[in-house]
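First, the structure itself, so that you have it in front of you.
The complex appears here minus one protein chain, its other protein chains still in place.
In order of appearance the chains are A, B and C, and numbering begins at 1 in each one.
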Amino acid sequence: MSEARYKGSPLPIPQQYPLSEEELTARTKALQALLIEKGFLSSDMIERVVSIYEKDIGPLLGARVVARAWVDPEFKKRLLADATKACAELGIGGMQGEHMVCLENTPKVRHVVCCTLCSCYPWPVLGLPPNWYKYPQYRSRLVANPRQTLREDFGLSIPDDVEVHVWDSSAEIRYFVLPQRPSGTEKLTEEDLAKLVTRDSMIGVGDPLPPSSLS
Amino acid sequence: MSEARYKGSPLPIPQQYPLSEEELTARTKALQALLIEKGFLSSDMIERVVSIYEKDIGPLLGARVVARAWVDPEFKKRLLADATKACAELGIGGMQGEHMVCLENTPKVRHVVCCTLCSCYPWPVLGLPPNWYKYPQYRSRLVANPRQTLREDFGLSIPDDVEVHVWDSSAEIRYFVLPQRPSGTEKLTEEDLAKLVTRDSMIGVGDPLPPSSLS
Amino acid sequence: MNGAHDLGGFHGLGRVQREENEPVFHSEWEKGVFALLFATLGNGLINVDEFRFGIEQMHPAYYLSSRYYEHWLFTIEKGLVEKGIISKEELDARARRYREDPQAQLPERKDPKLADRMAALIKRGAPCTRPSVVSPRFAVGQPVRAKNINPTGHTRLARYVRGKRGVIHKVHGTFVTPDTNALGKGENPQPVYSVAFPAWELWGWDSAEPNETIYVDLWESYLEPA
Partner (left out) sequence: MNGAHDLGGFHGLGRVQREENEPVFHSEWEKGVFALLFATLGNGLINVDEFRFGIEQMHPAYYLSSRYYEHWLFTIEKGLVEKGIISKEELDARARRYREDPQAQLPERKDPKLADRMAALIKRGAPCTRPSVVSPRFAVGQPVRAKNINPTGHTRLARYVRGKRGVIHKVHGTFVTPDTNALGKGENPQPVYSVAFPAWELWGWDSAEPNETIYVDLWESYLEPA
């Protein structure tokens, strides 16, 4: 790199960024190896935790919760009163969802969730967050200009007479949205309804799919 | 670079930083060449403006102003009342010093100058600023923790009973400091006094040299 | 600390970039770093507030230009070295080895009990709630002001709400205080509130969009009566 040849003051940063994939790989393996040797990590533990978040936990779980709330008014009441407890009824909960709150969209109120300070996200119902949720663009824009961000970056226009409620997950409470049930879904089964519930609709940056998407 | 091989989301930044000296050289020459061809720049103009700031304008001019104020109480009054006019008496002024203010250090008050938003600096009396004045470290730290910054980064400890006044050059007014005349300099000539006045003492991050430094 | 992580209201970072059909992990090293979270937090080597504070200490230019799991890698390296669980020297030596021989494999060690324990942790979670020790100072509906604090340590009071007035929307319960827990100064459990701020209070009438409320979760010590 050129720093060595620069004859001036020290540059404002000591390194060249971003790092290469090779460098990140080497550093990660070094830590893994040391922690395996010291007894804090093991080959089967790596496989197990990765597999849980690749295969078992993801937005399909949140979709089940939403679909249940759409078909079962009593469950919906319990969900809005205490989402952690209600999700536990369906066997859903755990790490990064110890204190969950579910926010109900209505014709007059739309909710959208972010984390300006890091990337807090309700893992048990949505899985691990996508990069855009964790990257600086979303985290900086959403709290200041939610309508503009939703319109420009997510194609979602919200009329001015609909309230926008933004939830910045700055503590250990984890939020997700109960989107409005799409029209024309009166006859769908709970299982089919769950297929309409997208991850984005539970973050609040999208709508559920229309029933026509099922066919 | 590794981005091409990264199979994930777009990285938060599109480029690798910092740029190389070669790249900066090529881009600068490209702009220069185009502006030379379009009549806005010329070979002799480059030489001329560079030479003025390398040879003619620099902290020696500010030192002359300070030394004059130390020996001439009437000049000092005029300097503190209107630094632009007083400097003009000595033929000093111009670009980035159109509206200068001189701040007098006393046993009870110390001044220090910065620019948090860019790098505003009184060119006619101090020349072009050093990199540290323009880099993020000084600009971020000084307004919030001036005593700590002066102590840790400049070796200058200011007793708590001495007021610290920080001047953030956020408009077009340019500030410089009239430091206290060192003791033991009663018999020095104005010319020798000027040799004691450092750039840092006029920014406010240092003291003038002691008279012993002259021998 | 007033760092680059505190992004609310920051301009100039560009539009949101979405990836179609994004996988859970993009590479082997991302999986590796993810597992390291459990090896450290899951084993109690580093607490969650120390983990976040470590990330905040990345150079701002690095923080803003790096991949997400790079943040985790940074804070895990830093935390383990600072706590003396690994030494900088052994870490550097090992990284050099894997850099020079990218085909070199990890040591193979199975530990079914450890794997089971982590799976149970995922299922159970790691609550930061604590038994209430005091009754909450503020009640739902009460106007409050977020304090103007500027600590160089860790805090979850974002700059964009400091000094701003809101209304208590909900009392969440009693939680560990990140500011002290990140510095090894104890859990100091205290009430956490959801505070509702109108957009115009945060951004001013000229910049705020109409008809918006921003809800921020704040610890009691961040608040004063308005």
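FYI, contacts are C-beta pairs under 8 Å (C-beta built on N, C-alpha and C of every residue); 3 or more make two chains touch, one makes a residue touch a chain.
Since this is a predicted model, take the numbers as computed values, not measurements.
Here is the thing to keep in mind: the chain we left out touches A, B, C in the whole complex. Take subunit A: the residues that touch the chain left off the picture are 6-13, 17, 136, 144.
Within subunit B, the residues in touch with the undisplayed chain are 12-15, 17-19, 21-50, 52-54, 57-58, 93-99, 116-119, 124, 127-128, 130-132, 134-141, 143-149, 152-154, 160-173. Mapped onto subunit C, contacts with the missing chain fall at residues 1-4, 9-14, 56-62, 64-65, 147-152, 159, 163-164, 203-204, 206-207.
Just so we're on the same page, only the chains that are shown with their structure count from here on.
Chain contacts in this assembly form a complete graph, since each chain touches every other chain.
Taking the mean of each chain's C-alpha atoms, the chain whose centre lies closest to the overall C-alpha mean is C.
Ranked by separation of Cα centres from subunit A, the top chain is B.
The distance from the centre of subunit A to the centre of subunit B, with each centre set as the mean of the Cα atoms, comes to 48 Å.
A separation of 39 Å divides the Cα centre of subunit B from that of subunit C. Our note on geometry: subunit A versus subunit C, Cα centroid distance of 15 Å, whole angstroms. Residue positions of subunit A with contacts to 2 or more other chains are 12-13, 17-19, 21-22, 130-132, 135-137. Shared interface positions of subunit C, defined as residues touching 2 or more other chains, are 13, 17-19, 22, 27, 61, 64-67.
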